[in-house]
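These notes are about the structure you will find just below.
As you look at this complex, bear in mind that one protein chain is not there, while each of the others sits in place.
For chain A:
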Amino acid sequence: MFMGMSAEILARLQFAFTISFHFIFPAFSIGTAAFLAYLNFLYLWKKDGAYLRLFDYWKTIFAVTFGMGVVSGIVISYQFGTNWATFSDKAGAVIGPLMGYEVLTAFFLEAGFLGIMLFGRKRVGDRLHFFATLMVALGTLVSATWIISANSWMQTPAGYTIAENGQYVPADWWAIIFNPSFPYRLVHTVLAAFLTTAFAVGAVGAYHLLADRTNRQARIMFSMAMWMAALVTPLQIVAGDAHGLNTLEHQPAKIAAMEGHYETQSGAPLILFGIPNDETETTDFAIEIPKLGSLILTHDPEGEIKGLKEWAKTDRPPALIPFITFRVMVGLGFLMLCLGLWSLWLRWRGRLYDNVWLHRAAILMGPSGFVAVLAGWYTTEVGRQPYTIYGLLRTSDSLSNVDAPAVGTSLIAFIIVYFVVFGAGVFYLLRLMRRTPQTDDHELEKAPNRAAGITPGPAQSSRMEPKNGH
């Protein structure tokens, strides 16, 4: 059964599979929650019903995404115990309280106000409803903060002592929470979540602009998304660079794997493409730019970069996956930057809503955030192998005392259920995104001359949405 795979490899596959699916949903809902809070704010501020209709449009998409994030997240919180019991026993005293705080400060906040945000506007009124939306958005950010802190501690552990029974005992919570890689990882991840949402929203806006470039809701969402693309992508590139330098300091083996460097060298090249081979310890078919690797990583063309051979073979991460996924992430990042700059240019020329090629490109880039987030995640998680807690606890020593058939059976069950359930969910999401954002019925009644096809004038923006409009 299970092709002779060990419980360890099956458990790793299970974790990789379930967390990959899970990560997609919060990556989208973090940005979407903030987007919804901002739309809600604009509606209250400008008294413009268009923002409320956009809110209702994206609210449903958020609800479906959030639901899938919740159910796939619970799996993770129990998987630490089922498959990784030794890790839980040893690190639970450090990791557990961080996740405990995530539940207490974030999950309850999101869940408590989600019902009011989705269903309660008529019952509590606009202002309290806005407050509820704000709390949900805040909850998603707080949640990200704690879980990134926990993950970062596993990458760059600090503030602990080791007890006689092998447990990691917290000595300094400040040092644990604000461990060396945490601030960089947090900024990089949260910006990634915002960009993921921005490009998804931009694609939806572009899709509807291609059908009707006068659709006001489509214009608003496309414009907002392109502002995000133009302004946040450069920030993200800076944040990513800083995160990379932090990794070089604390996890140089991960950097060596990402760069495909086996030999330690001064004036190291930047390998654009190639195929790292851990057997021969060479990166085959490499296309290189001399000195650039050292320049980027040490900001000195003659700087020394450690190669994988600095570490014993058993202490190295596998190079191929981080090497490829890192390039996918960076490549998508620069495509995002191009789209953002292109949109700025066209906006300046007053052609933002008219250029079909921009719209087509934006649709093509719709999934780019999701792919980049996953690629970045694989880079950092595979790159920290062979450890679960970097330098302290090996992945192979973290496992539960479970039989391979148990892990394999549950893995197959997860694969089947996830593809059925989340496949259907993604299908419904796409169908929700295909809905044409409606102009309001009341507007059509009151202003029958403003039918589809006529550019909405500024007069519309001053009209307040009736409270029980929907």
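The rule we apply is simple: a contact is a pair of C-beta atoms (placed from the backbone, for glycine too) under 8 Å apart; a residue touches a chain by one contact, two chains touch by 3 or more; residues count from 1.
The working rule: contacts and distances are computed from a predicted model.
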UniProt lists the protein of the undisplayed chain, choosing from "Ion-translocating oxidoreductase complex subunit B", "ABC-2 family transporter protein", "Cytochrome d ubiquinol oxidase subunit II" or "Glycine--tRNA ligase alpha subunit", as "Cytochrome d ubiquinol oxidase subunit II"
From A:I289, A:V356 or A:A413, the answer for touching the chain not displayed is A:A413
Contacting the left-out chain: of A:F17, A:F41, A:Y101 or A:F178, that is A:Y101
Listed in rising order, the chain A residues that touch the chain left out are 60, 63-64, 67-68, 70-75, 77-78, 80-82, 85-86, 88-97, 99-105, 107-116, 118-120, 123-124, 163, 165-167, 169-171, 173, 400-403, 405-406, 410, 413-414, 417, 421, 424-425, 428, 431-432
